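Provided herewith is a single structure, encoded as structure tokens, for subsequent inquiry.
With one protein chain withheld, the remaining protein chains of the complex are depicted in position.
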Amino acid sequence: MARVVVDVMLKSEILDPQGKAVERAADRLGYSTIASVRQGKRFELQIDGPVDDAALASIRELAESLLANTVIEDFTVRVEDN
Amino acid sequence: MSIDTTAQASATPDAQQPWSELGLKADEYARIKVILGRRPTSAELAMYSVMWSEHCSYKSSKVHLRQFGDKAPKTDALLVGMGENAGVVDVGDGYAVTFKVESHNHPSYVEPYQGAATGIGGIVRDILTMGARPVAVMDPLRFGPADAQDTQRVLPGIVAGIGGYGNCLGLPNIGGEVVFDQSYLGNPLVNALCVGVMKHEDILLATASGTGNLVVLFGAKTGGDGIGGVSVLASETFDADGPAKRPSVQVGDPFTEKVLIECCLEIFAEDIIVGIQDLGGAGISCATSELASNGDGGMHVILDAVPLRDATLSPEEILMSESQERMCAILEPTNLDRFMEICAKWDVDAVVIGTVNSSGRLTIEWQGEQIVDVPPRTVAHEGPVYNRPFSKPASQDALAANSAASLARPTSADEFVETVLTLVGSPNLADKSWITSQYDRYVLGNTASATPEDAGMVRIDDSTSRGVAISTDCNARFTMLNPYLGAQLALSEAYRNVAATGARPLAVTNCLNFGSPEDPSVMWQFSEAVTGLADACLTLGVPVTGGNVSFYNQTGETAILPTPVVGVLGVIEDVHTHLSHGLPADGLTLIVLGETKAEFDGSEWAHVVHAHLGGQPPQPDLEAERQLAEVLISAATDGMVSAAHDLSDGGLAQAVVEMCLRGNRGATLTLSGDAFTGLWSESVARAVVAVTPEQSAGLLALAQHHGVPAAVVGTSGGSSFVVNAPDVTFSIEVDTLREVHTATLPALFDH
Partner (left out) sequence: MSPRVGVVTFPGSLDDRDAQRAIRLAGAEPVALWHGTTDLSKVDAVVLPGGFSYGDYLRAGAIARFAPIMASIIDAANDGMPVFGICNGFQVLCESHLLPGALTRNDHLHFICRDQKLRIENTTSAFTSGFNTNQEIVIPLKNGEGSYIADERTLDELEATGRIIARYIDGNPNGSRRDIAGITNEAGNVVGLMPHPEHAVEAGFGPSLDGLTFFTSVLSRLVNA
């Protein structure tokens, strides 16, 4: 079975307080070279059948309507071999 | 991999088994072999190991806890007593209320968010299991010093977990405690209380009766959560290296529990089940053995039927799993279809896993082979009973002699002001909004009173004005100085807090948090505390309806302060008459009810200003508490006071400052005796009330009628807290007090 990964991130202009909190925590732990952190979501989708163009188009639709809120989030779709 | 069947066990009596790794002692393993007439199968070993653990079997505490039954006061209000999932009391008008407090200490140290979240989940299911709709939660919490590194690690996660789970369930958090003390560093205490309401006829018990009835497991799928949690985590102390036992912690899903609650309530309303049990510590092992043990005595379970989240689990692991949000119901076959329909509506998984029979045995099969054949009572109720040795520690007498009476006290006005501000801003007495504003207090629309008021209070439902009030309290420093009196003082404070809102105390629950029972000093503390509490409950006429014991709260050799948290539930006929402590107007007369003596040992002042713990705690006076309660209850019912507040930690000074801050106005105290005693003594059975000039005579007469001393101490008004005493006069602006009071926790925990 093939796996498709959808990564969802807040759009760059949206405030990311969770990312900021992680950034501050990393700094407190001594990781002073980390300039910034943004936090997102990763969806791993196991697909029955081949991951062809049709399948990918369908997943993009799913990402657009459900997995991401396109008002505030962007997403990328890629195929991973198990 | 071959299955360890009962036949196999009979045939291989000398097979090596990991009874020690599973937490059993040699004599316990030997006893299992006597019970079964052979060695246990590995599945049976797993069941006995979890069910005979300290947390599940109460083996070290049973001999002491029986005092709650032996000394139980006679009362008609008790509908279900100890021994069930939770106690149930009659609150009038055909309504019954069930409540209980439990601990989830060790998991919260290991994984603060999930440990605390699943603590809430577990206690809510215990209440649901009685047939009630859960309606409120409370959280008594104890941490190491507020500025300690590990407190920074655990506190935010614990608070977020309680809020995250409780808010998502839709249960208002109406109170609790937050206490910081060195002795809880490395052993935070997370106790969780839940209250539920129902009509008398709705009460359900955990009984499997009726040969041929079905055993149905419903709720979340079973995974590898918390395997061995009870035996491994709660029954042994941590070693000094800290939280390495991560895989044993359960993970909760409050959404699943919310739909489970709604699903159960619909099932209850249709009266289609015979018995029900929730799956908490020890999961399926516990539910099946307890249901079988309480009922007709026999049950057969097909373990393969259990829906799994993780298909690689062995049968032993399935039996020990502590996956959350699962319940087990017993029902007649004719009701199965309707039961399944309701579950389907709420998208709750449900499957028949067994049947009730009259064999007197609990048998479990896996892949067609018998892996368990035990007498259920020996698993669930006839666990080991220990008579652990106990003896007063050598240091106790010296501790008792080391009074705070001679510690340096403030004398000048500046020193008094500094002392007030230091105490008001100290972590234990400071404003707790940083924590409590993370909890929903409004959901369900029935909250009449919530923290920081003396007791949380909810209306039963919106068809009545009747309500219940609850407070949880414990002063562990007092208990360290004298465990017998300390437990009585905890009951006294909770009883007084309930009465201070105008409700009549009815019943008691308790969460007894102690160190290792293998330490005779700890065991002495425990036995003294239980005896003290049982004696006091009898005197005050309020029975213990159930509770929880948490042992092994220690790291290495150092135990926590003995912390018997006592919860008192009371009833009020009309929630609209309840009392609160904010001063509502200027020109009110302030009256102290009760007798003030020079008692400072174990006080907040001794602790905060001098880091001192020694001497004897304030002397309890249960009859005085009872009479004070009568005054406060009548005062509420008849509208005789405009505000009321109990006196406890921090004495009169703290109480009046809190009344000023909540009412947003000042007050002037005129004390006849020395200011220090008047302000910071922590004598029992006292409250301060605010009355209008018209109310004053009536209140004083009422107090006199009940033999409660009453002294006018001041008036409300102005914008400062002013104290006039023969030996000192000082004044602090309310704005300054507010700044100091509200700055402490945000400074520590906002990042």
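Some notes on this structure:
Order as written gives the chain letters A and B; numbering starts at 1 within each chain.
Note that in this section a contact is a pair of C-beta atoms (placed from the backbone, for glycine too) under 8 Å apart; a residue touches a chain by one contact, two chains touch by 3 or more.
These numbers were taken from a predicted model, which means no experiment stands behind them.
For the chain missing from the display, the contacting residue among B:G170, B:P520 or B:G673 is B:G170, taking the whole complex into account. Per the touch definition above, the residue from B:G196, B:P254 or B:G425 contacting the chain not shown is B:P254. For the chain missing from the display, the contacting residue among B:P333, B:G445, B:G556 or B:G587 is B:G445, taking the whole complex into account.
On the side of chain B, the interface with the absent chain consists of residues 160, 163-164, 167-168, 170, 253-256, 258-259, 346-347, 437-448, 459, 462, 575-576, 750, using the contact rule stated above.
Touching residues on chain A toward the chain that is not drawn are 13-15, 17-18, 21, 66-67, 69, 71-72.
Please note the rule applied: only the chains that are shown with their structure count from here on.
Note: centroid distance chain A to chain B, computed from Cα atoms, is 41 Å.
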